[in-house]
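Moving on, here comes subunit A:
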Amino acid sequence: METKKIFIGFCVIFAILAIPLMTLGADPNPPLKTGVLKIGASIPLSGPMSPWGIPEAEVASIYADLVNQDGGIPIGDTIYKITFTVSDDKATPDGMKASADRLINTEKVNAVVGGWLPPIATIMGREGTAANIPVIHMVRETPGIQVVSPQFPVMFDLGWPQIQAIKVYIPKLKSAALPKVKTIALICKDDTLGRTMLDLIKSLKQDWEKNHGLEMVYDAMFPITAQDMTPWLSKIAALPKKADLIFAASATVPNLAMIAKQSHEIGLKVPVVTVPNLTDVGEFIKICGYEASQYVYTSGCAPWDFPKTSPKFKDMSNRIRKVWKDKHGSELTFGDSFPWCANHLAAYVSAVKLANSIKTEDIVRTLETKPIEHFYGTSVASGEKTYGIKRMLTYDATISKIVGREQKPVVTLAGEPIP
Partner candidate 1 sequence: MLDIFIFWITLSLNYVLLATGLTLTVSVMRVVNLAHGNFYMAGAYAFLVFSERAGLPYGVALLLSILLVGGLGMFVEGKLYRRLGGRIEPSIICMSGVLLALEGLAVLIFGPDIRGLRPMVTGTVSVGRSVISIERVSVAIIALLVMAALYYFLKYSRLGKSIRATAQDREAASLMGVNVNLISSLSMGIGTGLAVIAGIQITAVYHLSPFVGVGALCTSILIITLGGMGSILGAFLAAFIIGVCDSFGASMIGRYYHLLSFGTVMLILLVKPLGLLGIPFVERK
Partner candidate 2 sequence: MSLIEITNLSKSFGGNKAVDGVDIEIHSGEIVGLVGPNGAGKSTIFNLITGFLRPDNGRVRLKGENITGLRPDQIAKKGIGRTFQLTLLFHGQTTRESLYAGHVRVEKTGFWQALFDTSAYREERKQAFERSQEVLTFMGLAEWQDTLVNVLPCGIQRFLGIAQVIMSPVDVLLLDEPLTGMNEEEISGLLDRLKKLQSQGVSILIIEHHMKAVMTLCDRIIVVNFGKKIAEGTPEEISRNPAVIEAYLGCKRGTAGAS
């Protein structure tokens, strides 16, 4: 018994002595400094491109606020808070120049993100290179991070893999959702992107016929300014061999709406598939009519139902969604611009965290070498010049269908090597 008492007593004394000693022993961590990370975004806020630009800017700034709420970006002994400034490039060259000027020379930002305007974005690249600050832009619909051009060593291209996506887009869709599809009619917008896509798909003709039993019965281009798709659709309707599916790669939202509506009008009741995403499903349905809209497949893919998105970013995207809903009352649909600006911002933030410094050199090196995590998984810079070079890459995409009044993901094409 004695020993037991002594032991307990010893323990108590030890504890009484130990706790203050421990507290003394651990040195108190010093108070943290706070800094400001100015990030500018150049986005079309006026002019015909603004339907894409305005929500992009808003989502990105919501994201920036959330990052600040989570305690900013700790680097060394400093906590950096993001101040996010948006500037209007009117989706024109001179507008882009003006906004580059405003951001880099007047606002003196640490980095520039956003913008969806190939290849005018290179104007920003030039200014950024001159001022030596990192620029993450969407210069071309290519996957992953890329160095844009040797001339602009600080400029990176983080984009959505449309061009690569279409390579197995239809086969995947067929195997997943539309097994009965045998013949495709192909119409592309007659701009550079559309032509690239058309050539690409034509080059895959044999492969599709052999491996997937898909036959291309029609292909055509409609001019950029064309508003009414009836001429082409009626040709498709009059084909000897009925088309089971209309693939309007590279069609913009208005084009898609017109194709869906008018194909319905002339009695072509077949699925209409396109690669780009919708801006606003509700309005889209109103434009092309409820019945017609039910045939529409797009690559609607938000981070919250994207397989490769890390839990951290899934959660973040859901929070952004919530903030948006509280602010607008309406649901944040995919097209309201996760892909570009907010994603660029995310990439920049994680690059800064990885580099653990805000020096341009370090960040650029990180972006070039390390795997960068963003809303759509993790990408590594290819180091190649973006323009004109076709490359084999993995891509991630989801095709979703309009069901009732919202988009439902149909099939996820995750991490497949392109043939």
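Picked so that all candidates are chains of the complex that A comes from, given by their letters.
Just a few scattered comments:
Here is the rule we use: a contact is a pair of C-beta atoms (placed from the backbone, for glycine too) under 8 Å apart; a residue touches a chain by one contact, two chains touch by 3 or more; residues count from 1.
Keep in mind it's a predicted model, so treat the numbers as computed, not measured.
Here subunit A is shown alone, and of the candidates 1 or 2 it touches 1 within this complex. Contact residues of subunit A toward candidate 1 in the complex are 46-48, 50-51, 54, 190, 221-223, 225-228, 230-232, 234-235, 237, 253-254, 257-258, 264-267, 279-280, 283-289.
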